[in-house]
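The complex appears here minus one protein chain, its other protein chains still in place.
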Amino acid sequence: MTASHEIETRLREVAEGLLGDRKVDLFLGYEKTTLPFRTSPLFLTAPDKANRLVWNPFCTVNLAVYLARLFKAPADAREAQRAPPAPTVGLVLKGCDTRSVVALVQERQVPREKLVLVGVACPGMADTRKAERALGQYEALGAGEDPQGNVRAVIEDGTEVTLRREEILADACLECRSPTPAIHDFLLGEPSEARNADVARRRAVELESQPPGARWARFQEAFSKCIRCNACRQACPMCYCKDCLLDQARPRWIGAGTDFSDVALYHLVRAFHMAGRCTECGACVRACPMGIDVRLLVRRLNLDVEDLYKYRPGTAIDAVPVLSAFAIDDPQEFLTEP
Amino acid sequence: MNEKRVSYTDVDALLDRLREQAAVYAPATDETGDVTLIGPPRRDPVDLEYRNFRLSPKALVLPQNQTLICFRNGEAEEPILPDRETILFGVRPCDARAMRMLDKVFLDGDPCDPYYARRRERTMVMAMACTRPLSSCFCTSVGGGPGDAAGADVLAVPLDTDLLLRAETAKGEALLSSVADLLEAATPAALKEAEERIQAAADQMAPVRVEDSAKRLRDAYDLPVWEAAGQKCLGCGTCSYLCPTCHCFDITDEVCGETVRRVRTWDCCAYALFTRHASGHNPRPMPKERWRQRVMHKFRYAVEHFDSLFCVGCGRCIRNCPASVDVRAVLKEVGA
Partner (left out) sequence: MARNPYLPYPARIDQAIVENEARDIKTFRLAFVDPKDAAGFQHLPGQFAELSLPGVGEAPFGIASSPTETGHLLFSVKRVGLFTAELHSLEPGTPIGVRGPMGKPFPWDRLDGKNMLIIGGGFAFTTLRAAVKYILDPANRSRFGSVLVIYGARTPGELMYKQDLAEWQAQDDIDVHLTVDEPDKNWTQHKGVVTAVLGGLKPSSQNTLALVCGPPVMIRFTLVSLGNLGFSDDAIILSLEMRMKCGIGKCGRCNIGSKYVCTDGPVFTREELRALPLEY
């Protein structure tokens, strides 16, 4: 496994080069932030600031989420006249992030030719909350990475605690089947195989194998903490609708409160809108302030799409998104007489 | 000297006694392993190992959703407002202080908000001083402190083996009197220990320059810092929903058969729809403008309108922002 700092150095070179040569107008990456166990998205325009870019176990934000707003189509002809030309954007992408970008290209939200994809073969990212929880009642005042990719945290009394990466990996990373960006203009790091290709399926099957009552109880328990903040939706690169169905006032499909009927509908509807589009990056789970496993339902739905239509979003840039297309021999038992 | 103390081993008994007179919300570990305020019907053993709760206690005076009016058969019915007394035990001083700020909006203004007022006047706050602030805490920079009693009826200070308890209001005195048999007088040593712990906590916090924020922000409207922070903002609402002083809300009508409920729900100025007119015109169309509004509202407009900052330095927004935007860093840039 290539050491993070090697990747970081190379990344800075690539970004500086792209910006310096005017191959991109904007470079999206990660930078340090005030608290440990976190990075913050960096919108870089000056090549001499490329040394602000970092690469570490907490480069978690899916930067693809910023693309839809960077490439938003003008509302009308007059706005089109006034609008500046779309920028060329370079961005750092892990395996899952790359799939999001590809999926956005598939859905015509961003033009491939305006993107420079700097892929990084990802060993799996750490989850901030897991890391903080692992320290118990201590707080990390600083953190770094050791050569094996583990996280070294310095806690309040000055001592160092090593948090083994496997123990604080994000759930999405534990389930990851695409650690290496399949489509890229640059690839940093050694390509690797998926850690364990079955985890997502096992989790989905485990839930599914329970009787309906238990499944509903699980669903209810998982989402009962939802405060309807919409963070899951806002953090998701695939949720780019200008006016979300679930905010609509006419007709008003759901209320804005925490009545479980509204919470349930919000997540059920979102899950169905994610089926065959979700690239399993885990941005939703990370953004949720209440620690809900937002992917509980989508996990299953995505596998259904894969099983039924042999399709995984974001893996083939020219593929038509499966739920936007119809083939004459698509399975359709549900249409027949029982 | 009216300070009392109770040993940690007796706190559960104290809470049980309080449960005879009010609905008690006390810190306990929930299913996810987090410590949070848990109320009736549960009577979990209290857990005092926490820095702060993920959700602020504002939900108990300003619920995420509440019915304002029920329309049935052409008649408008006001809901019956809750009547029971509530005790919030273990609220951190920052969150207690935040309630005072919410009071300025909902109680002090004319007219007064009856829904908030009813809950608030039946809520007693037993605050718990901090001895171990987080690196994201900055209450001392916004007029508060780890042992600040603003908004508290009783202030508890955790000592080595005991909790020190001090009544801060008449209500707090009455409360402590009602459980006097469970309490002992605090010794001068205990008082000294309390003072020292609170001072040590205060000393740990790195200062943030806020005192002249209103003035600095007046000249800061067009600074590039808003674009830099706003670019990263996902408009996810986490900061506002977790913030103990954020209170903006939406009012919508929910139809269920023949009944219509006019409902108030939490809202957030960082949402794109917040200021969008029916015509489609949006005075704050981009994340940059919305993010600027958030900071301006808390650190300048509130000072000019309510004579108070609307931030208590709890740090929840800093810890939970998915894009790790840190409001302290922005304030620092504004001051530079």
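By written order: A and B. Residues from 1 in each chain.
Here, a contact is a pair of C-beta atoms (placed from the backbone, for glycine too) under 8 Å apart; a residue touches a chain by one contact, two chains touch by 3 or more.
Not measured: the values here are computed from a predicted model.
Asker: Given the contact definition stated above, which residue among B:85, B:227, B:289 or B:333 touches the chain not shown here?
Answerer: B:289
Asker: Considering the complete complex, identify which of B:41, B:111 or B:224 is in touch with the unshown chain.
Answerer: The single option touching the absent chain is B:111.
Asker: Which of these touches the unseen chain: A:197, A:249 or A:308?
Answerer: Result: among the candidates, A:249 touches the missing chain.
Asker: For chain B, which residues lie in contact with the unshown chain of the complex?
Answerer: On the side of chain B, residues 68-69, 71, 74, 76, 78, 105-106, 109, 111-115, 221, 247-253, 255, 260, 262, 267, 269, 274-279, 283-284, 289, 293, 296-297, 300-301, 303-305 touch the unshown chain.
Keep in mind that, in the parts below, only the chains that are shown with their structure count from here on.
Asker: Measuring from the mean C-alpha position of chain A to the mean C-alpha position of chain B, what distance in angstrom results?
Answerer: The separation of the two C-alpha centroids amounts to 31 Å.
Asker: Any idea which chain B residues touch chain A in the complex?
Answerer: Residue list for chain B touching chain A: 31-34, 49, 51, 54-55, 64-65, 132, 134-136, 228, 231-232, 234-238, 240-242, 250, 252, 254-255, 263, 265-268, 271, 273, 287, 318-320, 322-326, 328-329.
Asker: Show which residues of chain A lie in contact with chain B when the two form their complex.
Answerer: Residues of chain A touching chain B: 33-35, 38-41, 43, 61, 65-66, 69, 133, 137, 139, 141, 156, 221, 225, 227-231, 234-235, 247, 249, 252, 255-259, 283, 286-287, 289-291.
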